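Would you mind keeping the following structure in view while I ask a few things?
Every protein chain but one is kept in place in this view of the complex.
Labels run A and B following the written order; every chain starts at residue 1.
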Amino acid sequence: MRPRIVVTVLVALLILPLLGVPARAQNALVVSTWGGNWKDTVEKVIGKAFTAKTGIPVEYEVGGTIDRLAKARVAKGNPLVDLTFTTTHVARLYISDGLYEKLDMAKLPHAREIAREALRSDYHVGSWAYVYTIAYRPDLVKEDITKWSDLWKPSLKGKIAMPDFDPSHIITIAALMEGGNEINWQKGESRLRQLKDSVAAFFSTDAQSQDLMKTGQGPVQVMLSVNAYHLQEQGIAVKVVQPTDYPGVVGIDTMAVMAGTKKADAAHQFINLALSREIQSELVKALRAGPVHPGAVVPANLRGQPGIFLSAAEWKERGYIMNDEARAKNLPGWREWFTANIVKK
Amino acid sequence: MKLLLVPALVVLAVFAAALASLFRWSLLEFIPGSLQTGGLTLANFRGVLAPQYLGAIQDTVVLSALTTVLTLVCAYPVAYALARTPSRRVRSVLLVLTLAPFFTGAIVRTYAWVLVLGNTVVSWPVPMLFTERGVLVGLVHFSMPTMILILAAALSHIDPIYERAAASLGASPARVFRRVTLPLSMPGIMSGGLIVFAWTLSAFPTPELLGGGKVKMIANVVKDLGLDSFNWPGAAAFAMLALALTLALLTAVGRLSTARAS
Partner (left out) sequence: MIFRLAVVGLVAFMTLPTVVVIAVSFNPTAILSFPPAGFSLRWYENVLTYPQFQRAAVNSLLVTGGAVALALPVGTFAALALERGRLRGRHVWAAVLLSPVVVPGVAAGLGFLILAAALGLLRSRSVLIAAHVALILPFVVRSVWVSVRNLDPALERAAASLGATPWRAFRRVTLPLLRPGLFAGLLFAIVVSLNEFVVSLFISNRVTEILPVAMFNYVVNYTDPTIAALSSLFIAATFVAVWLADRYLDLGRVFLRH
């Protein structure tokens, strides 16, 4: 071993990383969003149009719903991002710690055109919607599934997959079946317990859910409609159900401005652009999610599909919208109950 | 000589500071639906003494112990071959094949096992995926390269002269192994065993992906609490509890191992 060379290399390796972080565009708008297709779509559809219109470049911080929340929480007061995309009930968590800035509606003229249900609060507004509903492989499951109560059929034992990072949907449905809802959800407990041995697997990411459907290991799922349509496009025969007994559970992804950001104006412009009819039409095409703007153009293959609402009436009838605060408050308790009673062997 | 320990202790102090930053939260009251916390409380510790949390700790210890033993058994022959083979080519091949899984990355290796253990490649007589069996296979596979390398390093220190001497005195290969090689390689076995055991205690991607939500080890529960439920007080309390118990376990095992090795 030649010590001098080794020492030099070691010292170099030590110093290099500290030689600064590459400079990024100082005036860029930093947007926090989910990765993969979500980020690609926001970038291509909204970001590019925004930069073309305002000349302001956009950069993206990518991650999961909750690790982005964790990073926002510790950066309170001196935010690392300017604008955040997150689910509507998690946004309540941001709001509870003062991480969002109140929206200046005067700077969001397009907000007047969107569905009322998409105006979630003074701090956050919907960007697109979807449902969690039943999706299944008709080629692997030789029977028709048309309603939520079909999930309890003995013939489907061992074929079902559902999310365990957030059991809100199935818990709410079970509660609705017993005359309750997400607030007095205990009414559905015994009904839920019956599902215990039916579940083949629980998934914690979009990718896992799609994998289980692709490989057929979880051919019947409580699935995010966007993921299901994504698979359809890849040629996998997935049927998405508009259940006849209770609607699918609606999810609304939202945008908000971070408190303490120096780019509040730019952030508002971004949001306003995202709510415009043209951009909403592009979003529907690219994401296969439902628009918040009822006037958005929806491609023929998506019209009438679960999760795609085309009018104010459809928002009310074809989806069940949970109470955000109740959901945020009950989620930890739900997870604990769910793990102890449904997931555990 | 004792002072040589100081730099390592500085590193650990930084790590301890990070843990302390989280553990602060264990004494704060968790308010579901809010990021705000209430006042000081011991409720979080009471909460994590529930059966599903203690059960996860127990399951983790058992699974880790099983993994360690199985890994040892599987790794020893390969390590022996690696350290003892006279052929340079064989050694290179063995080394590359041992290192390759390392560089496949934890996530990818686990996905590969998802493929193999699911019934797409081979049809298994008993369900492997989303069961404890499957997770065990994944964990053993994960630890094998580590164990092989440590054992090979240990074995390389044993002068083959001892083995040759024993053989020339009439001992069978099995006897040589039992009476000469095995005892002399004890330090390596203990070292490797300890690190595999310790690392498996905090395993995350393997049970997360191969367990399908049904096999929860300590790290999965911390993620469930700290991320999905956003219950930092609960996650901190549970992490503290698990850490205290596993460190006590490690000290006990470590004491046993140094006693046996000497």
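What we mean here is this: a contact is a pair of C-beta atoms (placed from the backbone, for glycine too) under 8 Å apart; a residue touches a chain by one contact, two chains touch by 3 or more.
Model, not experiment: these values are computed from the prediction.
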Fill in: Touch criterion as defined above, residue of B:49, B:62 or B:108 at the omitted chain
B:108
Worksheet entry | Among B:97, B:165 or B:182, the residue in touch with the chain that has been omitted | B:97
Practice prompt. Could you please point out the chain A residues that touch the chain left off the display?
Written response: 1, 3, 9-11, 13-14, 16-18, 21-22, 24, 34-38, 59-64, 67, 70-71, 74-75, 80, 205-208, 210-211, 214, 234
Worksheet item: Tell me, which residues in chain B touch the chain that this view leaves out?
Response: 1-5, 7-8, 11-12, 14-15, 17-23, 74-75, 77-78, 81-83, 88, 91-92, 94-109, 111-113, 115-116, 120-121, 141, 144-146, 149-150, 152-154, 156-157, 159-160, 187-188, 191-192, 194-195, 198-199, 201-202, 204-205, 218-219, 222-223, 226-227, 232, 235-236, 239, 242-243, 246-247, 250-251, 254-255, 258, 261
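Here, only the chains that are shown with their structure count from here on.
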Worksheet, complete the sentence: Chain centres from averaged Cα atoms put chain A and chain B apart, in whole Å, by 34
Discussion item. Using the touch definition from the top, list the residues of chain B that touch chain A in their complex.
Written reply: 30, 32-36, 50-52, 55, 114, 118, 120, 129-130, 208-209, 212-214, 216, 224, 227-231, 234
Fill in: chain A to chain B touching residues, read off their complex
64, 66-67, 69-70, 73, 92-94, 96-97, 99, 164-166, 200-204, 208, 211, 215, 217, 325, 328-333, 335-336, 339-340, 343-345
